[in-house]
Each structure stands twice: as structure tokens, then as C-alpha cells.
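A single protein chain has been omitted; all remaining protein chains appear in their positions.
Chain naming follows the written order as A, B and C, and within any one chain the residues start at number 1.
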Amino acid sequence: MIADPTLLLPLAVLWPMLLAGLALLPGWGSRMVLLLPLGPLPALAAALVASRDVPVALPGVLLDSGLELGATGALFLGGAATLWFWAGVYAAFYMRRDERPAGFALFWNLVLAGNLGVFIAADIVSFYVFFALVSLLAYPLVIHDRQPASMRAGTVYLVLAVCGEVAILVGLMLASFGAGGAIGIEAVRAGLALPSAHPAAVPLLIAGFGIKAGLMPLHVWLPVAHPAAPVPASAVLSGAIVKAGIFGLVAFLPLGMPAAVAGNVLMILGFSGLFLAALMGLAQAGAKAVLAYSTVSQMGLVMGVLGFALAGGSAPAAVLPAVALFALHHGLAKGALFLGVGLAPVCGRAWRWGLLGALAVLGSSLAGMQLLAGALVKSALKDQAGAFGATLIGLSALTTALAMARCLAVLPRAKSRCRPPLLMALPFLALSGAALWLPWLLYARITGETPLAADLRSLIFEAWPLGLAALMIAGAVAVGLKAPSLPEGDALGPVQRRVAALSAAARAAERAGSRSLRRSRPKPQTVIGEDLDRIEDVFREGAAAAILVLAIAGAVVAASLI
Amino acid sequence: MVTGHVYALTGAILAGLGLFAFIILRHPLRQLLAINVVGAGIFLILGGLGRGPDATDPLPQALVITGIVVAVALTAFGAAMIVRLAEARAATNAATRPDGGKPVP
Amino acid sequence: MMTFAPLLLVLLPVVAALVSFALPERLSAWRNGANIGVAFVKLLVVAYLLVQAQAGVVFEWRYEFLPGYDFVLRLDPLALLFVTLSVFLWLLTTIYAIAYFDRGPNLPRFFGFFNLCVLAATGVAMSGTAITFFLFYELLTLATWPLVAHRGDDKSLRAGQIYLTYTLAGSVAFLAGILWLQSLVGAIEFSAPADLGAIPPLTLTLIFILCIGGLGVKAAIIPFHGWLPEAMAAPAPVSALLHAVAVVKAGAFGIVRVIYDVYGIGTVAELGLGVPLAALASATILYGSVRALMQSDLKKRLAYSTVSQVSYIVLGASLVGPFAVIGGLVHLVHQGIMKITLFMCAGALANRMGIKAIAELDGAGRLMPVTMAAFSVGALGMIGMPPVAGFISKWYLGVGALQSDAAWAVAVLAGSSLLNAAYFLPLLYRAWLLPPPPGRPAIAELATTRDRMLILPAVVTAVVSLGAGIFASLPFSPLGWATLVGLGYLR
């Protein structure tokens, strides 16, 4: 039907926008919620069949933009489209009786368009446009239920998102300038690798994308925002939208050219996030919050590896496929986990055990349980992380497993005898299946190695952190250990309180200042005015005129004599 | 010293006196008279300086005659205004007096 | 025949003004028709001129109004950029004003001066000599005053006084500047910068300060911005026009003219005048944003936002790099379209729901969704959110700043973007996310013709500002045109 598969690329972003537009029609809101799964279909098709590395020019749009699907982008695109599709199915059912269907459908589709567009943008301007779209319009999804907690979360999200946008914008400007004004992503990345590149460009980009991807000190929005959204939205937020940040790093970090400072900083922040976030996740009371911290942790892992690659100057061709594969797995698995958490309240007795089992498998896969897809993708990453990084990744299995256990422990209870509806269960199962199967399918094609090349013994030996985790979990359950509790968003609360105090102080100071300015002053006008009146009275006398006539006549004579 | 210069000097003194009077006097009628004295002085100067050694120059004479006509006209006009003003003041005073403001004969 | 085209653009509003003044209130339908009709004809003329100018034709009309001093109307690409903006927005604002006032008092006067105001704005754009520019610039001051003081209450009158005090002081400074320069190089034509080589740098600098200081009053550069927030006492259509096209833009446009057509880029760079001006513009950008953040009145906040945004133009012009120039010029248009959207929406809110303070915006999005949607587009554009047009300006300004070795200006842009977000997003938050006060009914925004005339202009400008962003690289887009202008200067 479509003659040129490259036309799928524009369609991939325009189609969701069209759906979004339809949601604006009066009364079409709930109808469009039902059509949510349709949004990512062109993108899915594009990821499968569109030609790789063939630019599609869009003359006249923005700064003569273009779209292009690279190999890495295709993985991101395909994974995101899959997740969005199944989340859409889930949402179509989950949100069917929502109060605000039009708003949900509108922003869902717009964010979808932005999210997919990020992966296929060929130039930085359209990239930035899509990034802003996905970044800022996710805000309405976060606050969809309008609960006070969600609103607070949304505000935090928005503030950091805007800061991130600005950092990225400035970073891209610096980068584009460094590349001689070029706006093609490849050219800009090449420009960043040059020694003449502006020293602030890469750090700004890292900060901007890091905010989106939950880089450790900038992650505070993520654990509050992801759980606040409705379940399907949480799934895409954590599964697909954070990947926009990762993809930004993938697209712009000048890999292949050693950049020690930026790379090491990114690596340290990433790896510390890997552990700290998982530990903080342990202390969460809500299952979705735990999952959100787990996302921070896993993204920390990816960014740590990217940082290592950046510092070491690894070739992009080696690093990126591994990163893409990991992102694919994490996106699908995390999406499935969120959907699973959403299923928990509707899973009665027997169903609950099934759900717990499925979640445990997914969790183990995330933690890197041998023979599951997670181990596969992690092994691909370990190859690129150096010895130390590989050790850290191995160790992280412990914390991740603990976090996953925590998630299962705090899973919401269901009323007895509930039965999950098919349209909610199916997406969960489909995503779980995809998460566990797709990496196996793609591993060889992407990395060029056969899966399970290593021998079984070393595999089992490497699993010791997981074993330790299992022991710890068993022990905790046995003694009834209660996890410590931390508020969502850890450092956020204290910061917010201080900001509020400072702004109150500033307002008070301003009020005091304007009061002191308003004090009445004596009026010099009246004093001078009276003098002027007296002077004027003198001039009105004929005598004065006569004298002045003499004076002026004298003055003319005197001046003429000079 | 030529006779003309005597006239001119006298005229200058007259003008000066008139000016002095104009400056120190306040009543408009007196001021008007002072100005007439100045005018007379100036005409004397004009006539005196125009008086040549041999023949009388017609120009200053014509000027003096014209000037005197103008001065007379202006003096009359000024005097009329002063009278009018005095009448108006009297009327105002009468109007504000308790006896109802009959014109003063 | 078409050498009279520039003159036609000046005379058409005169016709509309006279008709407006002359027709009594009971013939208001005729007046409205004449206003819209003339505005539309003007738009057609401009469209024709644009096509011609694209082909390189430069229209010029000349008249010696004093020996040695010509009155010149010249339609170079830069002039057309501003003319197109003002003519287009004038049409929309006229429609909006007709709906806004409906049957208020003193409308003949209002529309008469309204036309004169736009006449002056187009005249400023088309001026080919410094003295012509000054003539129209002053006419603008005068024609705007009755509009600012239109309501006749104490607040408006005070605003009018303040407006005049500032702008007239600015005008005389500017006049002194151009006279001084004229005494040194003769009449100043904008077609090519005069040869300033023989003049001592100190004199040139002083003249530059006089000119820019004078123009800076209208462009609301600190510390000369005080009049702008006060002028908010004017009715909404006036604020819209004042902020978007007429007054502040005339100032900014004048600064562009002075830098590029009077001094020339080379001289400005030689004298080292660009950087201080850019620094001043930057200070204005940040200060205006901070002050906007502190306002609790909707129009005041928008006003301070204008203070901040107009200095983007000045910043771009003073950085004298290829991208910066284009960014500044394109922002001249983009800011106009976006800010007029905001003001028309603010006026509609005040008109239909009595909303003036920001705190009253709660739930406005639910009660007047179309208006608030347009408002949101404008606000996002002001923040620089893609794909609204404001983003394109910021992009060019940022890269341009880097080209001119002024990385600090990028920091200013970034800080300003954050501040913009900080003062615009809460508005959107209130309007869309907070519940409306109980008992307030939804407004039928599109029920009658008048309602539609009140809302649709803002919708049109909102759509245009989106379009100007999304299709920025088309030849007749603001960016395309600004690039044409900018390249002309850099050749």
C-alpha cells in the first residue's frame, strides 16, 4: 500500500498527531481513548521495514528538517512502539470510564509522537522539538488524576523538565555552532568530538538528557512523577519516555574520542545511581515508587556504561548496540512490571500467585538472572564496561533483586475473587513475553555473537549476587524485617521546604522595601512656585520694564564693543 | 557748541528726568505724564540733531511732526483708559458699598 | 505606477482614519466596514509587494520636504518584514477591537487614532531617511497617546502622561543624535551607511548613545522601560497593538536601522559598541523576566514579559553575527504574533469573564477553552517551546551569540527561558488544571458573530505562530524573510 517504506517515518509521527487532533473534537474523547493502540502502529511498521540510514527530507519544515532511521534508533523505535502499543491496549480498557478521556487521549498521542520522533529525527532542531514534546507534554499525563500528590509531583517534574530543556537547548546551540552551524545530528556529533568544541556543550547535554533519564542527582522527579500517573502512563513513562534521554546521550555523546572528564563524571554518577537508587527503592512503600527507583537504577547502569565508553573512547559501533539492546529489554520489562502492578488490585487469590510469579520472573530478568533475557543484555553491556564496570554490573544484581523483592512485597492487595480482565492481562503478558524473548531473537543479529557463548559454570559462578539476594530476602521474610521508609523523591522534600522559605522571605523583604519608598516627601514645587510668582510680579511693573530697557540697551552697546 | 547740541542735550536731560519719574511714580496718570516728558525730550533731540549748520533738514522736521501727532493720539488714548478704569473702580466700589451703589456724581 | 505603492500604504490608513473620525456613532457599521476593508486592501498591496520584493524590486517614493532633506518611503526587505507584520496584525486587531468595544463611548476617536497609529508604524518601517523615520516615529508617539488615555479615568490619564514623558524624552534624544550626525555627514539615508571614517570615535559613540538611548525608550530597554507596564491601563486592543507591532517594535526596529543602516556593522564593531548594547539588552531580558514573575496582574505580567522579549531583538541586532541578526529580526515578527495572541486572549478574558488578576484565572481553560488554547500557544512560544515560533528565534539568537563570541548571551537566553517558563507555566496551570470558582458558568465563546470576532483573531495568530515555527524554512516564512534581510546586510 505504501510505495516507499521511508514514508513510514513521517507517518510514524504524524499519525499520532492526527489522532491527538481528533481527540480535540467535541465528544470524541472517549472514542479516541479506545483508539489509543492505533497510535504506534506506523512506527512499529517503520521499525520493522523502513530502510535504515535513508534520510527523508522535509523541506520547509522547521529548519529544513529531516527524519532518518538508524540501526540503534530502530531498536529504540521498535521497543518503544511495542511498549506504547500494548500500553495503549491496556489504557483503552483501563481509562475507558475516565473523567477526562479527551485530555488523556490528546496528550497520550502527542507524547507518543514526540517519543517516537526523538528516535528518528535526523537533525538537532527536529530532535529538540520532539524531545520537548515528549518531555513537557508528559506533564498532563503525570497529573492526570489531579490528586494533590500528583499535582506536586507534576510541578517537580515540570520544573526539572524545563531546566533540562534549557540545558539541552544551550548544549545543542553550542554543539551546532561547534559544527559550523550544521544541524544534522551526525555532523553535530562529529563536531562535538573535535577539540575545538565548546567545553560546556557535552556537560550541558549530559545534564539535560540526564534529567530525563534520571541521572542520579537529577533524578528526584522520577520517583514522584512515574507513580503519580495512571498505570499505562507510568508504564510508558518508565519504559519508553526515559529512553528518550538515553537516546539523546546515544545520539550526541562523541563516542570514539576520549573525553576523560565528562566521561568519568557520567560514569561515576551513573554507577552510583545504579546502587543508591536501588537501595532507596528498597525503602519505598509503594510498588510503583519502587519500580521508578529501579528505573533510575537501571538507567544509571546504562549511563555508567556510556560514561565509561566516553571516557575510554570506545567506538560507537561497539557500544551502541549493547545499549540499545539493554534499553529494549528494560523498556519492555519495566513497562510490563508497571502494568503488572496495575493488575494487582484486580487479581484475586489464584490470579495473584500467577501475577507474582510473572513479576518475579520479570524482576529476576531485570536483575540479570542467568538464562533470562536480562542476563543476556547485561552480558553485552559488561563487554563494553571494562573490568571494573562489569564487576559493578554483576554486583548490581544484588540490589536490583532486593528492590524487585521489595516491589513484590508491597504489591497492592486485591479484593478476593477478582479476575483480571483480558484486555489488561493480555498487554502484561505480551510485554513480558516480548521482554523475555526479543533479546534472544535480536542478540545475535545485533552483537554478532551467539547467545550463551560462555560456559555454564562461569555463568552459575557469576550468579552469586543473586544467590546472596535470595538468601537475604528469605532471611528478611523469615524474621519479618521491616524495610526502612523514605519519602518518594528522597532529597526533594527538604529542598522544596527551603525554596518556599526563601521565597517567602524575599516577598517580605520586597514589601518592606516598597513601604519605605512610599514615605511622603516634602514638596519643593510649592516653595519654588512662590518664588516664581514673586519674580513674575516684578516683571509686570512698568518700572522694571524701563530699567530693563536701559540695561538691554547698555548690554547691546557693551557687547558690540567687545 | 552748536545750538543744535544745546537742544539735544536739553532733550536728553528731559528724557532722563521723565524716565526717572516713570520709574519712581506709581499712579498711571503720573506715569503717562512722565512718558510725555520723555517724548518731549526725544523730539528735542530729534530736532536739535537734525539742525544742520547751514540749512534745516526737512527729514527730522517731518519726523518730529509725525511723532508729535502719534504721541498726542496715544496720550489721549491712555488718558481715556485711565478715566475708564477709574470709573470702573468707582462702580465696583459703589456696588460693594452698603447704600446700594448709586453712582457718585 | 507602483512607485506609489509605499505612498498607498501610508494614505490608506489616512482614509480609514478620516472615515472613522467623521462617521457618527450610529453609522458604526460603516465605520467598521471601512476599517476592515482598508486593512484588507492594505494586506493585498503588501502581498503584491512581497512577491515583487522577492524578485528584487525595491519601491521608493521621494519628496523633498526641506532642501537637502528628502522624505523617502523605501520598501527594502527589512521594511517589508515590519510592514507585513503590522499590516497583518492590524487587520486582526481591527476585527478584535470592533468586537471588544462593540458600542463603547468615543469609538470614532478610538478608531481614528488607531489608524493613525498603524499608519505611523508602517511609516516607521518604510522610512528611507533618518528624518522620515523621525517624523513617523513621533507621529506614532502622538497617535498612541489618545489610545493609551482612551478610558479617560485617572489611571489611564496617568499612564498617558508617563507614556509621553518617557517617549518624548526619548524622541528628543534620538532627534539630537540624528541631527548631530547629519551636521557631520549630511542627510542620512538608510540605503547605505554613510562614510563615518572622518568622525572622531568619541563623537560617534556619543551619537550612538543618543540614538540608541532615544530609541531604547520605546523599545523599553532598562532603565527606560517604566512606561510600558503603566500603559497597561489602555484597552486590550491597544495593549495588543502597542506591544506587538506599534510602539515597542518601532523602537527595536529603529535600533536595527541605526546599527545596520546608519552606522553599519563594521563601524559598530570598530567602535566596540555592540557588546555594551548587547549587555544592556541582556540585563533588560533578565530584569523584565524577574519583574514579570513578581506581578499579580495578568496584563502587567505580560507587559514585563514584553520588556524582556523585545530586548531579544536588540540583543540579536547588537551581536552583529549572521545568525544573531536573523534571530533578532525574526523575533521582531515572532514576538509580535505571539504577544498579540496573549494580549488578545487576556483582553477576551477580561471582557467576557472580568478576569484581570492572575489569581482569577483558575479554571479559565474549562470555561473558555478556545481562548486559553490560543493563550497557551502564545505562552509556550514565549518560553521558546518548540515548535512554536519563539523557539526558532531563540535558536538563531543562541547560535548567533556563539558566532559572535558571546557565549554569555547564551546563558542569558537560557536564564530567560527558565524565567519565562516560571512566569507563564503557572498561568497555564491555573487555567487548565485548577477548578473554576463555583457558580461561574462556561462561556459560549463562539455563539454570536461578535464572540467569534473576539476570539478568532487570537486563534489565527496562535495558528500563525505555530505555523511560523513549524514551517520556518519556507521562503515567505518570517524566518525566510529575515534570512533574506540578514544576508543582505552581511553581503
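Descriptive notes on the structure:
The rule we apply is simple: a contact is a pair of C-beta atoms (placed from the backbone, for glycine too) under 8 Å apart; a residue touches a chain by one contact, two chains touch by 3 or more.
One rule holds in what follows: contacts and distances are computed from a predicted model.
Its UniProt record calls the unshown chain "Oxidoreductase", which is the correct pick from "ABC transmembrane type-1 domain-containing protein", "SpoVAD", "Sarcosine oxidase subunit delta" or "Oxidoreductase".
Although one chain is omitted from the display, it touches the following shown chains in the full assembly: A, B, C.
Summary of contacts with the chain left out: across C:Q54, C:Q161, C:N351 or C:Q403, the touching residue is C:Q161.
Contact between chain B and the unshown chain involves residues 8, 15, 22, 28, 31-32, 35, 38-39, 42-43, 45-46, 48-50, 57-60, 62-63, 66-67, 70, 73-74, 77-78, 81-82, 84-85, 88.
Panel shows chain C; residues 21, 64-67, 69, 105-106, 108-109, 131, 134-135, 138-139, 141-142, 145-146, 149, 152-154, 156-157, 160-161, 164-165, 168-169, 171-172, 175-176, 179-180, 182-183 of it touch the chain omitted from the view. Interface residues of chain A facing the missing partner chain: 529, 532, 536, 538-542, 544-546, 548-557, 559-562.
The rule we apply is simple: only the chains that are shown with their structure count from here on.
The touch graph of the protein chains shown is a line. Distance from the chain B centre to the chain C centre is 67 Å, each centre being the mean of its Cα atoms. Taken residue by residue, chain B touches two or more other chains at no position, since every residue touches fewer.
Annotation for chain A: no residues touch two or more other chains. Listed in rising order, the residues of chain C touching chain A in the complex are 294, 323, 383-387, 391-392, 394-395, 398-399, 402-403, 407, 410-411, 413-414, 417-418, 421, 425, 429, 433, 469-474, 477, 479. By the touch rule above, chain A contacts chain C in their complex via residues 59-64, 125, 128-129, 132-133, 136, 143, 146, 151, 155, 158, 162-163, 165-167, 169-170, 173-174, 176-177, 181, 198, 200, 510.
Contact residues of chain A toward chain B in the complex are 542-543, 546-547, 550.
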